[in-house]
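Please see the structure below; I have some questions.
Heads up, one of the protein chains got dropped from this complex, but the rest are sitting where they should.
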Amino acid sequence: MAAYLFGFLALAAIVVSLLGISRARRVRTSQAEKVHSRPIYHGLNAAIWTGVPAFVFLILWLTGQNAIVDMIVMGSYPGADALSGAQRSLVLSEIRQVANGNNFREPSPQILAAVAHLQSLEMLARWAMVALVAALVTVGAFFGLKVIESRYRARHSVERSITIFMLFSSLVAILTTLGIVGSLVYEAAQFFARVPLTEFLFGLRWEPQIALRADQVAGQGAFGAIPVFFGTFVISALAMLVAVPTGILSAIYLTEYSGARFRAVVKPLLEILAGIPTVVYGFFAVLTVAPAVRSLGLTIGVEAAPNSALAAGAVMGVMLIPFISSLSDDAFAAVPRAMRDGSYALGSTKGETIRKVLLPAALPGIVGGVLLALSRAIGETMIVVMAAGLIAKMTLNPFDAVTTVTVQIVTLLIGDSEFDNPKTLAAFALGLMLFIITLGLNLIALRTVRKYREKY
Amino acid sequence: MNVLTEVAVEKKLNPMTKESNIKMRGKDVTVHYGEKQALFAVNLDIPERQVTALIGPSGCGKSTFLRCLNRMNDTIDSARVGGNITLDGEDIYDPKIDVVELRARVGMVFQKPNPFPKSIYENVAYGPRIHGLTRNKAELDEVVESSLKKAALWSEVKDRLQESGTGLSGGQQQRLCIARAIAVSPEVILMDEPCSALDPIATAKVEELIDELRANYTIIIVTHSMQQAARVSQRTAMFHLGYLVEEGATDKMFTNPDDKRTQDYITGRFG
Amino acid sequence: MNVLTEVAVEKKLNPMTKESNIKMRGKDVTVHYGEKQALFAVNLDIPERQVTALIGPSGCGKSTFLRCLNRMNDTIDSARVGGNITLDGEDIYDPKIDVVELRARVGMVFQKPNPFPKSIYENVAYGPRIHGLTRNKAELDEVVESSLKKAALWSEVKDRLQESGTGLSGGQQQRLCIARAIAVSPEVILMDEPCSALDPIATAKVEELIDELRANYTIIIVTHSMQQAARVSQRTAMFHLGYLVEEGATDKMFTNPDDKRTQDYITGRFG
Amino acid sequence: MTAVTFPAVVINWGSDEMAARRKRRYAADRRLQIYGMIAIAFALGFLAILIGTLTFTGYRAFTQSVVTFELDLSKAEIDRSDVMGADWRGIVRGALREKVPELPRSSERAYFAMFTSSAQFLVRDQVIRNPALLDGVARFSVPLSDPLDQLAKGQVDRDTPESQRRVTDRQIEFYEQLSAAGAISKPFNWGLFFNSDSRFPELAGLAGAISGSFWALLVCFLISFPIGIAAAIYLEEFAPKNRFTDLIEININNLAAVPSVVFGLLGLAVFLGWFGLPRSVPLVGGMVLALMTLPTIIIVTRASLTSVPSSIREAALGIGASKTEAIFHHILPLSMPTIMTGTIIGLAQALGETAPLLLIGMNAFITSPPAGVLEASTALPTQIYIWADSPERGFVARTSAAILVLLGFLILMNAIAIFLRQRFERRW
Partner (left out) sequence: RDQIKIVGSSTVFPYSQAVAEEFANKTGKPAPVVESLGTGGGFKAFCGGVGPDHADITGASRAIKESEVKLCADNGVTDITEALIGYDGLSIAVSRANTTDWDLTEEQIFKALAAELPDGKGGFVANPNKKWSDIDASLPATAIVAFGPPPTSGTRDAFVELVMHDGCKDLPGMADLKKADEDKWTEVCSRMRQDGPFVEAGENDNLIVQRLESDPNSVGIFGYSFLYENSDKLKGIKVNDVEPNFDTIADGSYPVARPLFFYVKNAHRDVIPGMKEFLEEYVSEAALGPDGYLAERGLTPLADDKRAEVQKAVLEGKKFGS
């Protein structure tokens, strides 16, 4: 039904816009005076009037209809007031099943009555919906067509509608942030009601093995976030250690040394690295890189943990290569040719030009890319969930196991969880901290980029 | 066209300056950009310690010729250079030639000022540093100071050497680029429309500078302005559609050119 | 045009062209870019169906003034325009004015040719199409053809109307932009250095075109070339450092200018 | 100024000292070039190893051993009005029993365990789809069960003690017998693409996951593409430039760094909690992924809008186009290639994203492909996640194969976009 209505709306909008166009054409031929907007704008304007209000109405109606129908049905169901919420929903569910023809047992007469009521109500609602949509379409079409006359600024009107849509779109990003911050702050506040902020911020022990249920056996639980953030730092640093030199050197080679054809082939290949699912990287880190790191550790005489930070960091670094190489590549390409020429004309070699002139000039772009990659490293989840450890340890040894914020968030949230337990709530506190930290990083990134941008 | 070639050949046989004074010489220089030919068999001698002006309508190949002289065309993938260019009698397109050395000897100032996004000091010090021209900081300081002085910029920037070179005004940037070029003590300086971005006052300063530099350096300047060519150069070469139309002493070119096109161009019949 | 002997100040108060012949008039026009003032109280009348040339050294505000005349400065965030500009006596900065309509009446050809990366046909047809100037395809074809003919481009492109406009040579692109501008039948055409990118032959063609267009349109042209100003314009206005130095009939400006700076500029003492 | 005299400094460029110096400089230049090559070789080598390992473990899943047998259904006394209710188990077992004459009763269990336990359903469904099969002799193929499939693919070491392998010596004998009779073949495993998930590796396929991913990505694309572009246009072209827009810019960049699992939380709270949408459906998955993809598209679109030369904008405005017309007629089409690149990167990330889908239940076990966006389904990455956690051996190869399929999906998507991008690309 609804699908037909949406189809009808689209059709109506098209028809009305065609009517509008022809009407506008007639107005134009019949009047000597200059017409403000082209017929197409009159048509579009009429179509917007016809379709948009009815569309919005239909969406609202569809979201609200069931709840209202249910309310009315239950309102007349005998003894409904005495039922608990659970029973109500059970009865409702049975009514709906019966209405759909699914009988399991002989329905009681009350149910049958309610089913009849429901069906009549739904019929009514359906016709009401159709009637109202039709009315809205008619009124909209009438108005949209009526305003067509030579001086009517249909273009302005259409452009205003587009602007409103664009404004709405940019609000989505803002609403997303508000949603994230809102939910994080709400839950994190509950966490901090149980665990002191100072312990979270300055505590050196992270052991959220607290009992989930009253009758579960577990340790005490400690919520010092520093080791977790320290682990994030170590793994991100290792990832950057792999990604930054590889990315920048690749970009240098691609922009300055390689031929155009080599570049055209290699650049998309490198970009595949960014598109490989992170689960796959996770498997690769655990099954291929981690054992290699262990044997590497053995040959150099270092005891390597099976979940070494190095394995997770290195693989994550590979994932980040294209971020840095592509953005650095763009940054190098954006350095005006004049800079290169200036340097070559003084008698410098390619290498000198790259190191002494291009690199400083492209630095803002490169820094931007590096910071984006760093943000990704900090926020990356699946690789570390699979490849990094769960035990929070303050160590700088890359062969040792560390845990990261995202690992903790995922482990605390997925699996057995109870939403009023500090252990689960800790995930939100970690998420909030992480949000604040990356916000700071991006602030620095924007400042840095602004500071150096367009200086040459 | 026949007449033109004859004139050109004659001129080459009887150069106005003595043979010993020829710093650079282009023989049958041709340049292709991909399919398109941008220069056609250009023969031009550049006398030492004089200012040679290259004039001609837009797109006639002046910049292209200039860039041939220090092989900056190497950096353009599609460019192919033919013919023969010598510096002090040595073929600069010889594979054995060291481009880095060549470019150190033949400096260039570009049409648009292009200081590096570094401090003023670093801009000037860059060349001496990569070529290892100085032994220590004091010597380097001296080179920077004297170069900026020669470029008539010292007084304006001596208190702000550590500020970025890109923060200077257009005219100052242009002079900074000149200072940067002469800091390497090149033998030849190529200047591509050095005043196109400049206001009248800055233009006057740069012209004055060129006049002074002439004492020690060989200078080649490209300009769109007849007036400027007349003011600063001793010799002038007129290009048109990739051909060298005429060249000679500036006085003569501006008063009594041999070629009709030169005449027309100078008197504003076209261009 | 007959009475040329009056002094400049007087001329502004008593324009030698009849009031009815003034197409556009700028009164005390000032422009600021952020802090920097680029135009200082410029008063200039543009007579109908004549070519007015704006000359002056680089950066003196010619383009800025031109862009005031069809409010293209609106697109620059930092630009603020003061004073009063009228088109047929109507204030074009009046909030009630529809900018889109204004720009349709005052067309512009930019300093650098900027064809859309679409076919040649689409480039020219775009304006008539968005303004709904034609009723059907045949009419549109006709407008495109006649515009290209006026811009002296038709013979060169009539067989390749569907090819991209950006694939044309610089001069052809420039003429395409001119065709595009006149396809909307504007009343005034602003041309910012339309020949800067052109070779001599193309320049001659554009100048010829301007001469023809003058019969129907009011034309304002910015040029760096004195020769060009002298050849194509009836009136000339000389700008310097944001001030209108002098304006008057072209003949007089080039033979007997009132202002010392005009004299110097025209004879190549600076610029 | 004229008072300054310039002593000519003469430098001997040809001296040995200078030449040696230049040699050192050239060496440094070459070193940098080599480092660059090493970096690229490292990155590409990693990619090659990754794909190589996947192919090595996954290629086996692209074939499936099947047993082929003949069945004369006209003799089977099937009630044509109730084909579904026939004794398919008996019919199929009877046919299979014929393959090994004199099958001892004691070995029956071992023998029938060699074939997929759903054999009778496969045959039944095939007959229901094509009732003509009821009229005579027809050939049917059913997959071998997973342990036998492993055996057929040489994955079982026959020398290991019987207790340490999933196939018994008896089954190996039967297998040899069947295979000698030519009843066993290893055709291409179309089931990998056309079956839905199953508990049994030999039947498990990706149809559900592929269509789930398809629907989710479609939703993601339909939401994030227009909204992302509209938001970018608004922010870049219409919004005033001030502190507040700066804040929005930082904020959007920051959204790109928010861990994906947090988006899952948001989806859980908002779409499932507030809006009451059903769990595990591609619609919700797509909306969550769209929230993740939006920042990427916005950032890239803004960058590409700014990179359109202002001369184009001026040209349009100069003719009398309105701002909106200039944007939609000229600027947007010109930035389209870059926008599409960004969309591709964003969608590629969305395609491979697991964590948020886990939170909204798109990792459920569902045995039929979704017919639309409101039916429960999995997605490719979550399917990989589920298979990777399944004990059966057959899933090891299938996991790798699924990853390869996902990469194929990715490359297909990229290829389409690159094709479209080339159509949009215009020479300047």
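Labels A, B, C and D are assigned to the chains in the order they are written; within every chain, residues are numbered from 1.
The working rule: contacts are C-beta pairs under 8 Å (C-beta built on N, C-alpha and C of every residue); 3 or more make two chains touch, one makes a residue touch a chain.
Quick caveat, the model's predicted, so the values are computed rather than measured.
Participant: Using the touch definition up top, pick the residue from D:121, D:328 or D:424 that touches the left-out chain.
Facilitator: D:121
Participant: Pick from D:92, D:388, D:401 or D:417: which residue touches the chain that isn't shown?
Facilitator: Looking across D:92, D:388, D:401 or D:417, the contact with the absent chain belongs to D:388.
Participant: Of the residues A:63, A:76 or A:89, I need the one that contacts the missing chain.
Facilitator: In the full complex, the listed residue that touches the missing chain is A:89.
Participant: Which residue, D:207, D:290, D:366 or D:380, contacts the hidden chain when the whole complex is considered?
Facilitator: Per the contact definition at the top, the residue touching the missing chain is D:366.
Participant: In the complete complex, the non-displayed chain touches which residues of subunit A?
Facilitator: These residues of subunit A touch the chain that is not shown: 84-87, 89-90, 92-94, 96-97, 100, 102, 104-105, 207-209, 212-220, 283, 286-287, 290-291, 294, 303, 305-307, 385-386, 389-391, 393, 400-401, 411-412, 414-418.
Participant: Take the complete complex as the reference. Which residues in subunit D touch the chain that isn't displayed?
Facilitator: Touching the chain left out of view, subunit D contributes residues 84, 109, 113, 117-118, 121, 156-157, 160, 163-166, 198-200, 276, 279-280, 361, 363-368, 376, 388-393, 395-396.
The working rule: only the chains that are shown with their structure count from here on.
Participant: In whole angstrom, how far does the Cα centroid of subunit A sit from the Cα centroid of subunit B?
Facilitator: Their C-alpha centroids are separated by 56 Å.
Participant: Please output the residue numbers of subunit C that touch at least 2 other chains, ranges allowed.
Facilitator: Counting only residues that touch two or more other chains, subunit C contributes 100, 130-131.
Participant: Return the residues of subunit D touching two or more other chains; collapse runs of consecutive numbers into ranges.
Facilitator: Those would be 25-26, 322.
Participant: Enumerate the contact residues on subunit A facing subunit C in the complex.
Facilitator: 28, 35-36, 38-39, 155
Participant: In their complex, what parts of subunit D are in touch with subunit A?
Facilitator: Checking each residue of subunit D against subunit A gives 25-26, 28-33, 35-40, 42-44, 46-47, 49-50, 53-54, 226-228, 230-231, 233-235, 238-239, 246, 248-263, 265-266, 269-270, 275, 291, 294-295, 298, 322-324, 344-345, 348-349, 351-355, 358-359, 380-381, 384-385, 388, 403, 406-407, 410-411, 414, 418.
Participant: Hey, which residues of subunit A end up touching subunit B in the complex?
Facilitator: Listed in rising order, the residues are 260, 336, 338-349, 352, 356-357, 360-361, 452, 455-456.
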